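The complex appears here without one of its protein chains, the remainder shown in place.
Order as written gives the chain letters A, B, C and D; numbering starts at 1 within each chain.
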């Protein structure tokens, strides 16, 4: 629950170690969207390695109640351990809050490939924080690309998803809500 | 005829049938029944687990359980929507559930008596469901196959969380360990029964049904093959948990490369399917009364939508 | 007239008016109101206590509480029957309760938040009730006076049990002691308010009402006299319990031979009487819905009785 | 656990849990007379439960008193039949449950007066007189509801159907009672007289025995309860368990 400042690594070895630690942590798949890594989703924040080799990893939840966070924490620690970095701590940071804008371009493409309509930009709707619920006007079917789609349920099986259905190919699909 | 030939050509090439493709009526009916039963199972399955949301022993476990039950409702929604691509509405399917014409998985006719049952359901019931469903990701009907891809991913996460919930118990106090073992004792055979009756040729109707479904690519393995997969996956996990599977016959068979095990009581399975389970009546009554109590809300939503559709046209 | 004279002769001789005696309409109306309010208080008073039957912390306390609530229902029955001697039916009186035309004691519009409240109600509320009612054993209306004899005996027993329940707490753990003190803090002033508004001449209507009731022998002491009696009885008991009455002014006054104390907030009393109490709405809604839910049962009982009365006559 | 302890817990738990359910009626009964009557029956049952649980604790010899047994056992350790833990339903359903349970319990206590165990015999001798009243109370109401209005008859018939799946368990024989010889009463022997009494009341009320239920519910004697039981226990035990070791 603490927001940590960044420290600049001075020694080159630390930087190398830090890059390696980050690559390892970045590869951890999201438990609920396992085709995406936590880096794709923007859940992974800072990774630091101090002089003694201790790794600090900051992750942030997609939403307040996200119960996958514990699993992510465990998976990050396991991966680091497997890669010879057993001395690690995973911190949960809330600030700044996660938004769908943090999903990488790669992540957006993977979502689409797996039949999940990616979110539109959240920044406009939430930029001032006074958040009217963003209207998703042009959600395209991730399968056939048709814009003839409609929202079936604003809340989907996981908190970040809504359920939509395509008017052309008739198939239901998940849409990651702009948050 | 020509349309039949096109359908069979796709099936034979292990391709995907899509909603707008031609398909034989029997194939469509079979799929509707299978997808509906799957959707019904998701929503009825919320009841035994929902039973513990208010009483979860830690806030973290409460959050995990809430998220899981929410996932199941979401899967139900998704599956009903996928079934609608076959030209049958959710309302019709619910009506068939409520009138008893369509079934849901019998496993949900057992009660959740202790918190450990939540772990056992995640580990065993979701484990069995995944074993059943992973092959369906290659099912011949496109929307169902893709739904299975998505649902299996989320269910794998549930299974892992169920296992972890049990692990916390078996690494906990004596009372917690006893609770975990008791849950395994009660849920083991009902979980094995989830794969359906055995593949004996004597039960010809069932066998024929299975064969037809396999020819159509909407079933990929026989019941006994799936049951074996499940036992092979689960038995070593029980060892990790330090729990004893309540089957004296259970042991590794080097020759077969599989675990030997005793079958569940299939007579009980048939009794429970046909209504004689501890919770059949309770589950249906709960479901039907929720639906009936909500009728006025659904009517209001329809009336509102109709008014505003009219208003827009004017 | 002559009948009035007979009535006043009995009253003046401190005798008893009996059901078949002549009595002025105003006397009858006053009595009906007073007895009905008393009966209503018994049955509404079951709610705050009934609230803890299912959760009582020991089987012994559960039995005592069950017996007490049963007594209250019995007192209610008895008092409605006594009121019926004045020519008004229980159904009519219940109708006046349910429509809000008649009141019950405002003390029952406070919630029972912890187990200690059960002890506090027994000790303070029953104590105040007894203080109010013991003089009524000499009330001019025979059936009411006799009812009071019986009821006061049982309520003394309840008061003693309430005191003992609190004593168990104050001799128990720190958490139990805190629970007991908290209950006293919340119930003290509402209990003092049970004796009604103060005897100030400024509130003339009330004073007149009291005076008339005293002339008729259906009230024997003024509100303030009764309140003083109650404080004099209760303050030393609080010492035995080791609890602090939440009144900085409370101390023995040697000169007066009484305890000095602060009055309750009479504005609050009037607010609660007129509907603005924490539980007014809840108590009435509970009572009315129990009555409504039971209508079909009462109708069945009447129908059965009518059929069998007819059958016997045939 | 010895057979005697197990058997005594069964009797005690039946009484305790039914008492808990009947207590829920108080302030909610259809008329004031029934608030009194149901409180009275609940109190009688609670008294029986206290004697029986106390005796079970003594027979067990592990230092558990009535409260330890009522408040510190978990759901899987309760031995009551499923019938008594059922939610009350409407007044007709409660009376249907009362009709069956009192018929059973009356026959049981009547025979248990002759138990080779003097404590059980003494508890039964006292309780059988109370239960005679409870049984009469239930019978009177079943008559009035069955032979009252159309609605009451319909509801009474519904109540009988609702409890039907839970009746058989009362009469299930098993090794525990069998192994106790003249100490215990064979539940199977109570079926015929209990059914005779119930049938007699239904006949007089012009009510029909409900059809055989699709499912016969059992398991309470082995601690396999229905999902409502956990909620009942949470409410009953929460305060006591929150103050471990405290006296009340």
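Throughout what follows, contacts are C-beta pairs under 8 Å (C-beta built on N, C-alpha and C of every residue); 3 or more make two chains touch, one makes a residue touch a chain.
Computed from a predicted structure; not experimentally measured.
Here the missing chain is touched by one residue of B:19, B:50, B:198 or B:275, and it is B:50. Residue in contact with the omitted chain (choice from C:17, C:130 or C:279): C:279. Touching the missing chain, out of B:9, B:26, B:214 or B:300, is residue B:300.
Note on the undisplayed chain: of the listed residues B:8, B:60, B:101 or B:209, the one touching it is B:60.
Interface residues of chain D with the unshown chain, by the touch rule above, are 74, 231, 233-235, 237-239, 241-242, 244.
Although one chain is not displayed, its contacts with chain A can still be listed: residues 1-3, 61, 63-67, 93-99, 126, 129-133, 152-157, 159, 177, 179.
Interface residues of chain C facing the missing partner chain: 48, 51, 55, 111-114, 182, 274-282.
Here is the rule we go by: only the chains that are shown with their structure count from here on.
Once the centre of each chain is set as its mean CA position, chain A and chain C turn out to be 64 Å apart.
If you average the CA atoms of chain A and of chain D, the two centres end up 56 Å from each other.
Of all residues in chain A, none touches two or more other chains. Counting partner chains per residue, chain B has no residue touching two or more of them.
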